[in-house]
Structures are given as C-alpha cells and as structure tokens.
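Shown here: the complex without one of its protein chains, the others still in place.
For subunit A:
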Amino acid sequence: MKKIAAALVLATALAMPGLAYAKDLTIEAQIAAYRGPNTFLAIYVTKPDGSYDSTLWVAGQNQRYYRHLRNWVRGISSVGGNIDGISGASVGAGQTLTVHASLADSMIDAGYQIHVDSAVENGGEYANDVVMPLAQASSGVVATGTGYVQSLTVNF
C-alpha cells in the first residue's frame, strides 16, 4: 500500500473565490497482478466538455515514458505541460496506489470526470484505462479498469 499525500490547490478553485470550499478525495487504484516492470499512471480530471482540466497525480518519475500515457499527455500539453509537485514513484504489479486530493465543491456533480491512463515499459498502454464521473453517487463505488488498473475507488 502506497500512501501518498498531495496537497493541491487547484486553479479551478482559485478562479471561483466565492465557492472555494474544498472537498477532500481519497483515490485508491488497485494495480492488476502481471509480470513486468512497474506501472506508470496518470490520474486527471476532464471538464464537462471532455477537455482536460487538471492533474491529480502522476505515478512514475521518468518523463521520457509519459508519452505512453497518451490521453493525459495530450491534455496537459494543451495547458502548457507543467506537472511540478504532483508525481511520485511508479507502482508495482499487485500494489495499491492511494492519492489524497482536494477539489472545489463546485466540481462535484457538475459533469467533470476522473480519468486514469496506465502504461508499462515495453508492454501495453491504456489511455482512459478507467473513466469515472466526479459525482457524489460514485463515492465508494468500485470501478473496473480495462488495462493495468484492476479497480479504482474514489471516496469523498
């Protein structure tokens, strides 16, 4: 179990000062059991129109491999590509990644979605391995991934 705490002050929250009530999230990503090097993961949020909004966490510090997290890289490229302070170690097979994040209340139940891209060096790569609506009803619901993420749970 990896415990990683990320204190995020998100641009969206600052842009709407009247609604700056933050909601704490705990995201748990259970990685499938496979043989091979660690998984690279990007956990990020998209806007109601499907465009990229913000990054919650990147697991894997070697940026040369980020291009395999394709949907996320495309998104972060569109906003300038700064990922300072939101990355940590890649995650081994069978392990669980836990991320704490903080989002503005206004983003809940507003059409935003949480995405996870996953990739393994010299292995497969899955853009949108898991996509989950950022909705109160999804809290605690276990979503199944199509790639290296076996399951994803978001609690808020």
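Simple rule for what comes next: a contact is a pair of C-beta atoms (placed from the backbone, for glycine too) under 8 Å apart; a residue touches a chain by one contact, two chains touch by 3 or more; residues count from 1.
Everything that follows uses one rule, which is that contacts and distances are computed from a predicted model.
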Among "Glutamyl-tRNA(Gln) amidotransferase subunit A", "Sodium symporter small subunit domain-containing protein", "Cytochrome c" or "Nitric oxide synthase", the UniProt name of the subunit that does not appear here: "Nitric oxide synthase"
Touching the absent chain when the full complex is considered, from A:Lys23, A:Lys47, A:Arg70 or A:His100: A:Arg70
Residues in subunit A touching the chain absent from view: 35-38, 61-64, 66-67, 70-71, 73-74, 76-78, 81, 89, 92, 123-127, 146-147
